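Every protein chain but one is kept in place in this view of the complex.
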Amino acid sequence: MSDALIVGVVSASDRASGGVYKDEGIPALKAWLTQAVRSPALVFEERLIPDERAVIEAALVELVDARGCHLVLTTGGTGPAPRDVTPEATLAVADKLLPGFGEQMRAVSLKYVPTAILSRQVAVIRKQALIINLPGQPKAIKETLDGVFAAVPYCIDLIGGPYIETDETLVRAFRPKSAQRPKPA
Amino acid sequence: MSDALIVGVVSASDRASGGVYKDEGIPALKAWLTQAVRSPALVFEERLIPDERAVIEAALVELVDARGCHLVLTTGGTGPAPRDVTPEATLAVADKLLPGFGEQMRAVSLKYVPTAILSRQVAVIRKQALIINLPGQPKAIKETLDGVFAAVPYCIDLIGGPYIETDETLVRAFRPKSAQRPKPA
Partner (left out) sequence: MSDALIVGVVSASDRASGGVYKDEGIPALKAWLTQAVRSPALVFEERLIPDERAVIEAALVELVDARGCHLVLTTGGTGPAPRDVTPEATLAVADKLLPGFGEQMRAVSLKYVPTAILSRQVAVIRKQALIINLPGQPKAIKETLDGVFAAVPYCIDLIGGPYIETDETLVRAFRPKSAQRPKPA
């Protein structure tokens, strides 16, 4: 498992973490990744937490610094409401911002709903990890990952993580020719 | 009037506020909103001020904190020139950034002029208010509001303001089904 892809999946939701309803975000993230990633093996670290900025920040830091995640996907908490603080927590732990993810996620969602512009999702690098905020709804999670994941494997390469191969019928990882490895026969 | 929508309309312009020429920004904002919003009643708070960052900040704070505005629309001061400081003033009073508005406003304007990328418009949340920077020209104000206002009513819902209904022949407010109220017969 030393070459596994370690993925943090974080759902920020007062109600789901308080047991008011069942979290649908983490299962949606895991289902999408399990289908789309052919190799390496996936190891998930799950965190279901309330919409508290300090708690979200602590979870992101622990997942990256202590658990060694290469990729962290969050769901929830990216709207305009007062309790929506996931982007602020994510920016607070960032080494580098990747504005293109937020732009493209909103552009993708805008094909479905005009309120996509209310989404405040960001993506950042912290140490060896790419952290991406995703929407809260399973349908929107799928639409968004379908729209941006092609760029994730090469990003993980560039920050020193394992070489990801995808199920190309679902999403085709894009790399410049110089960064491509021969496909297994 | 307790359920009115209180709207701040702010024109930042050295020349218009100094009487060198007539302000066209505030009338354009009011005309667009008066046509597009069917309910609730609109109460306007108008401010015609110079392109001074401290003055713009003070106006935004007063409109939101003292006047109770739910929505503040600014016009002018968003270009690259040295006196254009409206985005900086807006960011300085923000609780939350909404990057999707700026992205979409520029994408809309880009259909008309390639110099749309010079526009530095932002939108933010401060307390119970959504603040949006708009361009200075009446034609560009209309194009931009046509392009983004569909997302405004649901945003105002989420930050605790009154339920806005629009003239759907001009702009159709979008809300998820769970947030829609039955239309009056």
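Chains: A and B, in written order; residue numbering restarts at 1 for each.
In the analysis below, contacts are C-beta pairs under 8 Å (C-beta built on N, C-alpha and C of every residue); 3 or more make two chains touch, one makes a residue touch a chain.
Small disclaimer: the values here were computed from a predicted structure and weren't measured.
Across B:11, B:90 or B:119, the single residue that touches the chain missing here is B:119. For the chain missing from the display, the contacting residue among B:106, B:127 or B:142 is B:106, taking the whole complex into account.
Although one chain is not displayed, its contacts with subunit B can still be listed: residues 79-82, 84, 88, 102-103, 106-107, 110, 113-120. In the full complex, the hidden chain is touched by subunit A at residues 96-101, 103-104, 125, 130, 148, 150-151, 154-155, 158-159, 174-176.
Methods note: only the chains that are shown with their structure count from here on.
Its C-alpha atoms superposed on subunit B, subunit A is turned by 120 degrees; the angle is given in steps of 5.
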